[in-house]
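The complex is shown incomplete by one protein chain, all other protein chains being positioned as in the whole.
On to chain A.
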């Protein structure tokens, strides 16, 4: 092991190490980044007795990984000799790269082999310069970047190509076995046609702001170069302005003003929309007057039309020319997706018509999007789809108790109007996440634990419904249900007061006279409704006096860390929604983030925050007044995150 000046750069939030002995993770990078830059890891989930199942792994990773990203190494968790383990990791990564790319000559590609100690979590990185030399270099310089989103999206963009294809296939009725062969040939013909000189690629910006300024650009198939290998794509200098359309860089379509750092994410990335068209006016030597020819079928023949809805997402840095983005990213992406879909269609070509649809996700903890093809003939709650999502969660290291890869979670890639994204989305007129940006609690040295994800603020008098004086718990319940909706656990509409009462009558908790009444409900009723409408179970904490609440802070903080759902506080007096706690374990000082449903004003965040309707409340404020009353009891309802994906 000799000294070297190599350094590894890690651009993902954390490299999670599990205690599983044989755990192998693929390290993901990009040819556009400096060498040895890791942006994420995919877990290897198919392995044989000792080695990964490269074929299965490559099929799944090919779909999942956007073009513009690739596997640059592997990490093995193990206690055995690091050097030897690293050699295994490098070998596995090379093998996978070979299967993925279909190329055999990977001689001069640097591959990372990393070894993690399962006990300490320490990771050692080795680099193999090329395949022929057996030696590995240990890399001691490893830098972790705190803001991988910025790294990826400051200079990066996405290319989206949607391509619906109708594929007619004629096959003899008597020999249905031929259909697979004919179908495969038809697919081959499509693949060849994508590279046809008469194909035209139309590139346009996909957000309104740039759409008005930047004209679409046409790239002709005849101008495309399919020979140069991806790592050698030349970046264009920003200064080197080219008047030739085909040499324009991707950045031509990207918004220049991206100063605010929170905009760096896959959701806010510039998207270039690529359409595939066929030039029907291209000069060809075969040009002739219209003629008709009829071919009768020689035997009984059936026509099968297979629909494909290709949708390819690619990652590129803004400096690369459009024509390379198309020939190196878009076209290979389309071809790979078509082959994947063919593979999924082929087994039951004549009996079933799978509805395959690609979706793109940007799951938490991974700075880049991933692509998944779902089969939707039977809906997404079907067991097979649940299993598919579960294995994807495993692959991406996502928790198994929250839906992150459902269709509702997918990236919205439609044309965006950036000026009006904030408030009114999807017809919902309710304020969301009102606690963001409020003044801090003032607890010194406290640790803040908050609700995870979005909720809507429901309060008195909303929707012209007068529930002042009795509806606070109903409103708190609506806020909780909105959280489950927005996290995609359920598609159930947020129920009205009447619907809440109805469900309590339905389960036999209340008499029919309850419907339409102005009776209060409490934490226990809320738990019944959550169970009935969402199948969500709850934990209840009782305290006999408000003065006992601070003792529960640690438990509440743990709830927000692990469950992350809003808590309803009921009991002897008013109902509140609890969105978080700020707790200093050493001093015992604590504050509660309260969302108060008793607000009767208009939906104006400033008024709500200034009036203290959403804010941090200390148990005892500066004037010595207790927020939670000593002579009253309180019931805290802690909804539990359903264990589902």
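Operating definition for what follows: a residue touches a chain if its C-beta (ideal position, glycine included) is under 8 Å from a C-beta of that chain, and two chains touch if they have at least 3 such contacts; residues count from 1.
FYI, contacts and distances are computed from a predicted model.
Peer 1: Just to verify: the chain that's not displayed, which of "Propionyl-CoA carboxylase beta chain, mitochondrial", "Protein odr-4 homolog", "NUBP iron-sulfur cluster assembly factor 2, cytosolic" or "Serine/threonine-protein kinase 19-like isoform X1" does UniProt list as its protein name?
Peer 2: Hidden chain, UniProt protein name: "Protein odr-4 homolog".
Peer 1: Given that one chain is not shown, which residue among A:281, A:444 or A:643 touches it?
Peer 2: A:281
Peer 1: So which of A:103, A:302 or A:625 would be touching the chain we can't see?
Peer 2: The single option touching the absent chain is A:302.
Peer 1: Of the residues in chain A, which ones touch the absent chain?
Peer 2: Counting only chain A, the missing chain is touched by 163-168, 170, 173, 190, 193-194, 199-200, 202, 215-218, 276-284, 287-297, 300-305, 350, 353.
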